[in-house]
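A single protein chain has been removed from this complex, and every other one stays in its place.
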Amino acid sequence: MSFVKEVSKWILSGVNGVIQSIDDKEIEKIVEVILEAREYKILLLGTGRSGFVGRAFALRLMHLGFNVYVSGETITPALAPEDLVLAISGSGTTTTVVAQAEVSKAVGSKVVAVTSYQDSPLANMADEVIVVKGRTKIDQDFDYERRQIAGEYDNAPLGTMFEISVMVFLDSVIAYLMQKLGVTEIDLRKRHANAE
Amino acid sequence: MSFVKEVSKWILSGVNGVIQSIDDKEIEKIVEVILEAREYKILLLGTGRSGFVGRAFALRLMHLGFNVYVSGETITPALAPEDLVLAISGSGTTTTVVAQAEVSKAVGSKVVAVTSYQDSPLANMADEVIVVKGRTKIDQDFDYERRQIAGEYDNAPLGTMFEISVMVFLDSVIAYLMQKLGVTEIDLRKRHANAE
Amino acid sequence: MSFVKEVSKWILSGVNGVIQSIDDKEIEKIVEVILEAREYKILLLGTGRSGFVGRAFALRLMHLGFNVYVSGETITPALAPEDLVLAISGSGTTTTVVAQAEVSKAVGSKVVAVTSYQDSPLANMADEVIVVKGRTKIDQDFDYERRQIAGEYDNAPLGTMFEISVMVFLDSVIAYLMQKLGVTEIDLRKRHANAE
Partner (left out) sequence: MSFVKEVSKWILSGVNGVIQSIDDKEIEKIVEVILEAREYKILLLGTGRSGFVGRAFALRLMHLGFNVYVSGETITPALAPEDLVLAISGSGTTTTVVAQAEVSKAVGSKVVAVTSYQDSPLANMADEVIVVKGRTKIDQDFDYERRQIAGEYDNAPLGTMFEISVMVFLDSVIAYLMQKLGVTEIDLRKRHANAE
């Protein structure tokens, strides 16, 4: 097997472990909260690769008929108390995400954090927290040297494991939402952009 | 196991199948072409979720020291013949991606296509093609009804399987590039944005 | 007066000339077409600086309560025949803008072109055309050498005059729409993003 395929296999196995370790009650809770936001607005927060994963989820929520927005894009409307904010940050410390989540809380909107760290600033202010492991914080990691020697990080550097895990997890949440809403792929297709 | 976790497992298994079916020679070729572009520029093309996956890869290439750009963003410089264009489109027919790939070819740049369809307009004009299966084209699929009845698509609708497969594959290419360049996670961290 | 202020004065005077030369009937027509799209969707097309000017207009349309989208961003829904597409391109030849306008026409949506060239590919396919002069196409300009010697272009290079003219013109259209809709600044403020 080529090295690239070996790494893929290793990443996929790691991602499976990360997702299977997510709390089942947290999953039910986030799905419930999203369904409740159906009449209102959903705003996605995230920077860098977490932001791209958030955008990929936002796109599918739009295909499902949700009123969804992405921070940093042109069209970002005023939040109201009944709106939902989904903030993705592996470390839970990203400056702008925490700052925007704080403003959202002040407005009265519900904030759901997707992060690797239960005790991070983002998780601490959130109404609901989905812990998705996998974000490696080099500086703080106890066994950093050992892992580094093993070269473990280099096959999934920085937030790679977290970001892929969140993408697969959120796409699975989409499948669950489709089931709950009685929506099929054909319905999604109707809302898919036709002029891109 | 919760339904969401079951779907995740099913997606990950599908993604593994898709990646293991990629041609090994194509993988070596794309890595070689990327390494050759180290002194020049790399431009990523892609819209929607394929675009987000492309951006996630672009970010890691930047962390590795490559001179990389993403179409549709503010800073997109003029292409030169020695530059590399990486175009991601599951269907291989996305209007703007094909249009931009055509301009790139006219400039003389090398175009690598990442697509599910070997015989698509994008693949036909590309210098190199990485076939990553998984993109379902409802309208054309022979066994559409059978699959629809089985509800198979609804757990990974539209391009989901393609997009996750490309993300995991390209992150594995990053691991390979790190090995080839003798670069570690710590080197990447130095180029990671500090003001986001 | 400092050189920078002198150039500003010169640009503003040029912009005024450009805007005063716009056809009054075209202005009434575009305002009418935008008001008709109030119940439907408006999609902005444009790349580079024309794209930024388009986004600035889109933001104000959203503040006015329109259902507006920007091509290239995450949330871009499927177009329907009753939707409106506003395409901005000084040269009227920008590859992706023309490609997307073509798809929009095929869907049946109305296309309004904002361009310097009445006989450009974009203008030719559009339902309505607002001619905003100012885009300099070096290669084609008859009196290129004379102007170059005078250094005229260098104070407003490439599309600068076109882009600023379009921005000021579209902001004036916003004032007109506010008047027609009986909307005040305070109403706009309510829809202004609060978590940015």
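In this document, chain identifiers A, B and C correspond to the written order of the chains, with residue numbering beginning at 1 in each.
Methods note: a contact is a pair of C-beta atoms (placed from the backbone, for glycine too) under 8 Å apart; a residue touches a chain by one contact, two chains touch by 3 or more.
All figures in this text were calculated on a predicted structure; none of them were measured in a lab.
The chain not shown here is touched by just one of C:78, C:103 or C:158, and that residue is C:158.
Residues of subunit A that touch the chain left out of the display are 47, 72, 95-96, 99-100, 103. Take subunit C: the residues that touch the chain left off the picture are 1-5, 7-9, 11-12, 15-16, 19-20, 22, 24, 27-28, 31, 47-49, 52-53, 55-56, 59-60, 63, 94-96, 136, 138, 148, 153-158, 160, 163-164, 167-169, 171-176, 178-179, 184-186, 188-189, 192-193, 195-196.
The chain not shown here touches subunit B at positions 43, 55, 58-59, 62, 68-71, 73-79, 85, 100, 103-104, 107, 190-196.
Quick note on the criterion: only the chains that are shown with their structure count from here on.
With each centre defined as the average position of its C-alpha atoms, the distance from subunit A to subunit C rounds to 35 Å. Measuring from the averaged C-alpha position of subunit B to that of subunit C gives a distance of 33 Å.
Centroids of subunit A and subunit B (each the mean of its C-alpha atoms) stand 20 Å apart. For subunit C, the set of residues touching two or more other chains reads 100, 103.
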